[in-house]
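Dumping the structure here so I can ask a few things about it.
Note that this is a trimmed complex: some chains were dropped, and none of the rest were shifted.
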């Protein structure tokens, strides 16, 4: 069983039920999730030995987040406890032309203020095969950026493959700040995941004419940027999911990737959305699973995009699907016929 | 801040949850709403000084209706208390080819039996800029028709602009009764809102060949009728929303209007419906907001139709959107991408 | 009022709410349903004198199943009490490309172990006009197959018209077992309902090239098989619903039938699905209602397919629609406009 480590922030997500707006809500659905935590859960679901590393406050809400991770089989032994609070975000579910809305309340979280000494990275990366992080983690603040780099250095020391999901968050930093920090971290990265917008804002690659909002895709533009990124940072693979936002209820979904030789574009899925949060993370997880299990790059992309298409039909951040369920969709059965 | 007054009936709406049929329901969702109340809430949301006038029984259910209005910033100081009961309607949410179903239990409501003396119209319309009512209010009974006329006379006396939403309700009166009453009230009206069916049934204008059910639209027919209506009653604007009923789940939505010179047809929206009740009211509110804020007639129509498109994605009668959210949709972003 | 009898298994169906996966569920929605019970409820809804025959354990869960049937007007006087347990199945609601999933826990149910002596078939079929069963009932086990045959013999003795819904269930028996048992029972059947797959697996008719999953339909293939079936078993009518599985959320739905002279294909409906369980049963019920009320075969098919289109929009197995509601859809109004 391959060992995978992810490091980042898990937040308490509070969701008004049934398409309600915030002012209508008399209760919030409670979800614990966050980019790297979502990846850890997906990979545990697929049967890998999955470790999630973060820092959480020493209260019952921090414990509840840990219990949710344990429920899905993630190893939480290296989660540090202490600090001020768990990050929170409020997430209103959109419909049709009304967009989903996120109100963040994540400042001062325990992980954003964590010290490198809170973690024993040698123990964490011992015998590990893969390390995944996202651009959100270093964006949490100076300490978090240093923590990320320390983790990356340790990972490399232990010969661990590293993937990043660029994931630019405009509420956390400016493009200038992002580029300054992220450019430095790219030296540790083997597999880079991120769309044109992320590549532009966090790494400074000038986008083509892709209009992300309208969903028009310029695959040629992607191929061009991917090559530039590989040239500059020596990535082994560069990858992006491709979302066409028809509305808050319906999206098109595919992915593309470049392995230094070929540029691939996966099958395209039209999705009726239940919950799109965590969609990108489930894609990253699928690709990581594929690559760790010696699928070809192309097959890994197809596995990732099918897995994340399924994620969009599941409430919450975590992608609760099995390898078999993803394989069935990859094999072409998207009929939704009842499985008895 | 412009002052707007609306007068009408607010009802208790009882809704089986989750597409259940009435016989399946073990609980009803509780909504308080009604044409003019919905307009008052929308306009308060947009920042206007919004007054709602009605009569409600002196019990806790009447109070609960008032509290819902206050919650959204509507001034309820002129709501009279007393009478027999609050009107009730039961509303089953349809899906696909199964239509939504409404069972009315609204007879004997406090507002339908209210006296003119229950209200101090001079105080109500002092410094007011706009008065809105619907064809439902005079349809509630003889007393309510007299009350409506008294309000209109006072509004005119105070130089207030008046709009009507014709809104024919076949359970409340016959076309003959409607025409007899409504024709008389049109003299006070500046802005007339109503589709071809309403124009036919409440004002006697012979419809063209528009088939309302199938959703086919004959804009030419609308232009013709609007000109006739303006000729007869001297309206400043005649307006209609245009609904294409593909199914209970999906509708097309646009609007048209005539200002004496030009006939406009707005952008057309395809909507995945959450709750279509209050759709027409949110359209009226949007147009009123536009006209009160010196938008052009055409821009007011676009604002109204975008606002009401958003309304269809919100549970309940009230349209809980901000001016900024409507403006974003008017500006063309219907992608539903997450707003962080 | 025509008397109809159905015999089979009613199960406790446990459903995670709101598209949740099984591991996410903190509560299950409770539905009692089963092929023949669903037919009994539909026919009671349509005003027929509807009897449902089964065996249920003598505990409160068995009683709850009976109460649900009584609620919808089904006569439960001939339900035997005793045996070990009520069959259970867990049913996860799919969405988009994620299929619905059923986990069965139905072995050892009271009806699967029932004795012929548990029922007074002479009383049950006295003055009855129609008897309906499905291929699921004899598949429950040897005893259940004998019980089914005893019922069929009694029905025939009393001159009752018999319909079957072939309904092959791979978890209950092999095609070989099915064919051995079902072929023998066909001698009692007047109206045979079942799609190509059922005809193949339970009766051994070789299918054409229809790809059930993709939803492609080969009506010609159906006509061919229907004629063969009629030749072999002397059915009066052979009928099938035709489902196009676009996804778990959207299906196409129509039906075809052969009356010995003509082959009919009904109108085609595109359905946004609320709950597809019981869809086939509601189709059978509609056809039975039509034939019992002297509609033409073609009109009966149209009634059946419209009724079952509506069923897909209703939560639970039972089709809670009136004759009038079905007639409205048959007459062409699928606009979903609010019925006030």
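As written, the chains take the letters A, B and C, and residue 1 is the first residue of each chain.
By definition in this document, a residue touches a chain if its C-beta (ideal position, glycine included) is under 8 Å from a C-beta of that chain, and two chains touch if they have at least 3 such contacts.
The shown structure was predicted, so the numbers you read here are calculated from the model rather than taken from an experiment.
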Quick one: 3 copies here, how many in the whole complex?
6
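By definition in this document, only the chains that are shown with their structure count from here on.
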Looking at where chain B touches chain C, is over half of the residue numbers used by both copies, so same, or under half, so different?
different
Note to self: chain A rotates onto chain C (CA fit) by an angle, in degrees and to the nearest 5, of 120
At least two other chains touched by the same residue of chain A: list those residues.
none
Touching chain C in the complex, chain B uses residues 18-21, 23-24, 94-102, 104, 169-171, 212-215, 245-250, 276-277
Touching chain B in the complex, chain C uses residues 71-72, 269, 271-274, 309-310, 312-316, 320-321, 325, 329, 333-340
